[in-house]
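With one protein chain held back, the other chains of the complex are shown just where they sit.
Per-chain residue numbering starts at 1, and chain names A and B are given in the order in which the chains are listed.
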Amino acid sequence: MPVMKIKKFTFTYPGVDSPSLKNITLPIEKNKITALIGPSGCGKSTLLRSMNRIHDLYPGNTYDGKIDLLDFKANKYNNILDIKKENEFIKLRQQVGMIFQKPTPFPMSIFDNVAYGLKIAGIKNKTELADRVEASLKGSALWKEVHDRLDKSAMGLSGGQQQRLCIARAVAVKPEVLLFDEPTSALDPISTGAIEELIVELKKDVSIAIVTHNMQQASRISDFTAFMYLGDLIEYDKTENIFLNPKEKRTEDYITGRFG
Amino acid sequence: MKRLYINKLFLALSALSALIGLGFLAWILITLFVQGVGSLHLSLFLNDLVEGGLRNLIVGQLILAGLAGAIGIPLGMVAGIYIREYGRGKYAEFIRDLSDVMMSAPSIIIGAFVYAIAVAPFGGANGFAGVIALSIMMIPIIINTTDSMLSLVPQELREAGIALGASKYRVILDIVIKAAKVGIMTGVLLAFARIAGETAPLLFTSETSNYFNLDLRESFPSLTVSIYNLANEPEQSSRDLAWAASFILTMMVLVINLVGRYITRNKK
Partner (left out) sequence: MEKIFQKLSFSSASLVLIILIGIFFTLFSAAKPAIEEFGLHFLGDPTWNQEVRLDTAPAATAVADDTIADEDDMMMLDEDDEDSVNTKTVFGGLVPIIGTLLSTLIALAFALPIAMGIAVFLAEMASKTVSKFVGIAIELLAAIPSIIFGMWGLYYFAPIISDLFGGFQVSLLTAGLVLGIMILPFMAAITRDSMNTTPDVLKESAYALGATKFEVVKDIIFPFSKVGIIGSIILALGRALGETMAVAFLIGAVYTIPEKITDPTISIPVAMAVNFGEASGLGESSLFYLGLILFVLSFGIISFAKFYFLKRVKS
């Protein structure tokens, strides 16, 4: 059962004539990694950012269609595009987390960074916070490196460490879905490798959607791949099919580097 | 080559301009030092103006500026937050521009305005009016600096906070302000230094006092206003006192200024 079902989703930015996303239908499978690939401007980031409604920080967007998110307890789907109230937005973002292209450590200590999502969710118990922070940092393969300086500022970490910190921070809230927006494009190859390993580890507990312009990365780590072009979903399939046996010519052209 | 000659001449002239600018600064500071240090005496800090000291004036000026800051800084910061974080479209832009213009407004006009609303109806000079006048001057400056510093915080930081489920005001207070903290602090200190050196807004609002009278309902001691009065008196002793006061005022203002800049010395 997919954890998210995107159905005929159309999205238009404010003040723009034509939609940036046209009639997208796509599942996000549970505990799997789904990669969104395509050339610049194809709409993959726009689609990703619709999945946690972060677009709504900038009013004026219009959209159509549905994005259904599975409510695990009630075992039914809710259309997140219907969300209007502040507290529902907050709940959505606690269920669907996001990691950005540039590492975004908050100007606080390492501990406070990871604990931030928990604190605003109302968790005050010091032991619980400490336990969850430790678990997240271990889960992000950062614990060994920072366990003795949790009270130091996060700004002092290297780029790769900061990105892992952001992942730990997002994971601490125990979301069901994690959205990665080109998470390694600002990092060096070694950090990139570490993050990729981490993402694959994470899918045990969360479902993952990742936007990447790096095709090799997509083929390395993802289970499913969606190829997009100029706002359309051209092809969606298991990753090995997309890369070894694409059905659409445009997919094949992109994969083989004829454009993009 | 004529071109090279013109180039050299031009560069020399611009270096000369820099020297002129520095020269004036040095001239003024040296003057203050020479004139002021000679008149400096411990008694200046222990006596009030009525006995030929400056104690009440220094304390009074700091209190006026401090109270103005207590009002102006929070108001200015919250207003700056509105403009940068909440404002959508025309109104926020308008207030931002208005605030910029107000920053350069003549301080004597502010004084006249506050006189009309807080002095004339209440029967005479009072400290409250002085504080109000100074805070009116401070608010646009704080708005400007808060707005500028907040604009330097990358958008991704805000998005990361929202993506964790935080509400907007929490993101602003917990994350964005924190990230801009140092810059805002510098801005606040610089604004404070500027307000502490003002005279015109106090001239007919809180005026000044010879006594250590810290009652805000009456005319309130001010270092700057007293310098003006002392300089207009014929006695040499008044003039000496004016120089000593000028020296102390300038040192105060420059020190606060330098501290403010020191805080952001690594960031740019």
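Here, contacts are C-beta pairs under 8 Å (C-beta built on N, C-alpha and C of every residue); 3 or more make two chains touch, one makes a residue touch a chain.
Everything numeric here is computed off the predicted structure, so don't read it as measured data.
Among the displayed chains, contact with the absent chain in the complete complex occurs for B. Considering the full assembly, B:148 is the residue among B:47, B:148 or B:238 that touches the omitted chain.
Only one of B:48, B:159 or B:198 touches the absent chain when the whole complex is considered: B:198. The missing chain, though absent from the display, is touched by one residue of B:59, B:185 or B:253; that residue is B:253. Although one chain is not displayed, its contacts with subunit B can still be listed: residues 3-4, 6-7, 10-11, 13-18, 20-22, 24-25, 27-28, 31-32, 35, 75-76, 78-79, 81-83, 85-87, 92, 94-95, 97-102, 104-110, 112-113, 115-117, 136, 139-140, 143, 148, 151-152, 167-169, 190, 193-194, 197-200, 203-204, 224, 227-228, 231, 242-243, 246, 249-250, 253-254, 257-258, 261.
The rule is short, and it goes like this: only the chains that are shown with their structure count from here on.
Taking each chain's centre as the mean of its C-alpha atoms, subunit A lies 47 Å from subunit B.
Those residues of subunit A that touch subunit B in the complex are listed here as 52, 54, 57, 59, 86, 89-94, 97-98, 100-102, 104, 106-108, 116-117, 120-121, 166, 169-170, 173. For subunit B in complex with subunit A, the touching residues are 88, 154, 156-167, 170, 174-175, 178-179, 181.
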